[in-house]
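With one protein chain held back, the other chains of the complex are shown just where they sit.
For chain A:
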Amino acid sequence: MILSLHSASWCAGGKTIVHEASLAFVPGQVTAIIGPNGAGKSTVLRLASGLLPTTGGEVRLNNVPIAVLSPAHLASSRAMLTQESALRARFTVRDLVAMGGRVSAPHMMASARLELAGLLLERVGLGAFAERDIMGLSGGERQRAHLARVMMQLEAAVHDTDKQPGFLLLDEPISAQDLSRQHLVLDLARAHARRGGGVVLVIHDLNWAAACADRIIVVHEGRIHAEGAPEQVLTNELASHVFGLQNGQVCRHETTGKPYILPHNMFSNHS
């Protein structure tokens, strides 16, 4: 299974948000999309998911344009966590998660769906919240409940059809999480890749990106600026050119060798 963008562009209101992006995502790999605010990261992810139709070029799944795939087929091959949920209704957490597998696994029994939902809630650390009202949860807990729903969509499809796990597209999955839950969420992403699924995540924390991703894509002003292993991509030049971080310094972790960025002397200039 391969998810690929071929010169995919998206324009809105006469403005090009994403300009001819060509990328390929493969199973077994975690890809992090990084870039400054408003660079077009989320738009790249939305194009890849099929949520936005491309205004130029196309997106393909196994070389078939996703525009011709049925919504149900697409749902069993990729799932996406959006930045914000519009949900205001008082579903129980378990019902919300189970809902994720309704279309992607049409043959799955309702009881099996609820059981799998409970299992996934355990994985995201919300096992004790299964019967609670979703609106009663904190922002971070709600984000993880939606993550469980998104994982449900793919896991249920695997359960239903015995096919390979699909692509997990996560738009800022750790934005509302504390440090240990950030680790938990990214660990789940890595586990999905280990089981043969693909993961693409938009993330702001460059150090987490370097630590968990196999490959980093830098989006800058709507274009793919750089692409490669964290060690190749995260450089002092990138920090200053793309992120405007003049006093940053890219270091190497002593044991893992992964790069990390240390901003220093950031505030002294203002005094």
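A few comments on the model shown:
To be clear about the criterion, contacts are C-beta pairs under 8 Å (C-beta built on N, C-alpha and C of every residue); 3 or more make two chains touch, one makes a residue touch a chain; residues count from 1.
Assume contacts and distances are computed from a predicted model.
Going by its UniProt record, the hidden chain of the complex is named "ABC transporter ferrichrome Fe3+-siderophore transporter" among "Oligopeptide transport system ATP-binding protein", "ABC transporter ferrichrome Fe3+-siderophore transporter", "Cytochrome c domain-containing protein" or "Aspartate carbamoyltransferase".
From the set A:S85, A:T161, A:N207 or A:T235, the residue in touch with the chain omitted from the display is A:S85, counting the whole complex.
Touch with the chain omitted from the figure is made, among A:L51, A:A128, A:A191 or A:L262, by A:L51. Note on the undisplayed chain: of the listed residues A:L5, A:A21, A:A75 or A:L238, the one touching it is A:A75. Residues touching the missing chain, restricted to chain A, are 49, 51, 71-72, 74-76, 79-80, 82, 85-92, 94-96, 99-100, 102-104, 110, 114, 131, 153 (touch as defined at the top).
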